[in-house]
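One structure is given below, represented as structure tokens, and several questions about it will come after.
Removed: one protein chain of the complex. Kept in place: all other protein chains.
Moving on, here comes subunit A:
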């Protein structure tokens, strides 16, 4: 759906819907949205770019030229540190929860404006140079507004002016993002009220220096799924040898990250430290029934010493009459403290095989207090074998992905049941036949009495 330029005052929800309907691939790239509206003067001429098109700085400059030639030449530029379409999607109150939205002043300004221009994707180059572009168009020096200087603002209606308001926004901490956006929206509201009180027609622009990371942070597994085209870093597995120098534990992952929550989440990627060089495996041991793989790190997440231990065991299970190996728990030891991650029930395989899974996420148990330390280990392309390792290579990999997913099995079962019912019904109908037992074409026809 291509964006339409709105030539007449329309509801802000249409603008927000336009923003939402933008071609959104799930990665934020280097694009920043830009919203422009004018309070008085003639409507903004039609100049919307096609959907998904990233507006370059030269195109932005020509668009601004056409806007400023017909509209008011007093420009208020609200430049936030970071802004993305995601901020409007997540915090804009667009899914029916208008009261929760963080942009009430922006919405009412757009509603009451005489013309709007919405550019969902402006290249970061263009948006960071917007002050220079406006300076060239208006041929006036920009005036940087501080919130405390607002009361002393006096503008004349005829002269061109360029007011730049910097709105802080970090965008990294999800819990405070909404409040930051609300605060910025409050500043926008106050400045626009001042302009209205002084009866100055203005053109307002809301944009940012760079994109924020609202959705990118929250979906960690988007990094793990899919391969890059030039996959160069394929490392050898971590190998622990027993006393006769044969490999007895093997561990491999494409991607290994550890995250800790101590007030806020911090993440570190340990892939190169684990696989690119030989890691220290002090504390590991292996036997026929119990194996431990301990990988030691230094200076991880602010801890001087950090050790990850995979505790595995192999037992004989009588009911299935074979040996199974399980990853019982993962121990984390850091700076003389330790914690156990017990959420590894799904990691098991028959004793002779290895276990492989494309995405493994292990969390610590639910915290008793909100400020308790929480851990999360994330593996992409995880493979581990603790027993029966021969010739230093992984045995057949028992994959966590089954041939049919449970959902497919459910569909198959229900379809089979309905097919059986259909078959039986069809069979019954097809064996209904006309009674011909008493048919005797040569005999007398039956007589039906009229009354009893």
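Everything below uses one rule, namely that a contact is a pair of C-beta atoms (placed from the backbone, for glycine too) under 8 Å apart; a residue touches a chain by one contact, two chains touch by 3 or more; residues count from 1.
FYI, contacts and distances are computed from a predicted model.
According to its UniProt record, the chain left out of view corresponds to "V-type proton ATPase 21 kDa proteolipid subunit c''" among "Vacuolar protein-sorting-associated protein 36", "V-type proton ATPase 21 kDa proteolipid subunit c''", "Mini-chromosome maintenance complex-binding protein" or "Methylosome subunit pICln". Of the listed positions A:65, A:125, A:236 or A:410, the one in contact with the omitted chain in the full complex is A:410. Interface residues of subunit A with the unshown chain, by the touch rule above, are 320, 322, 350, 398, 402-403, 406, 409-410, 413-414, 417, 421, 427, 430-431, 448-449, 452.
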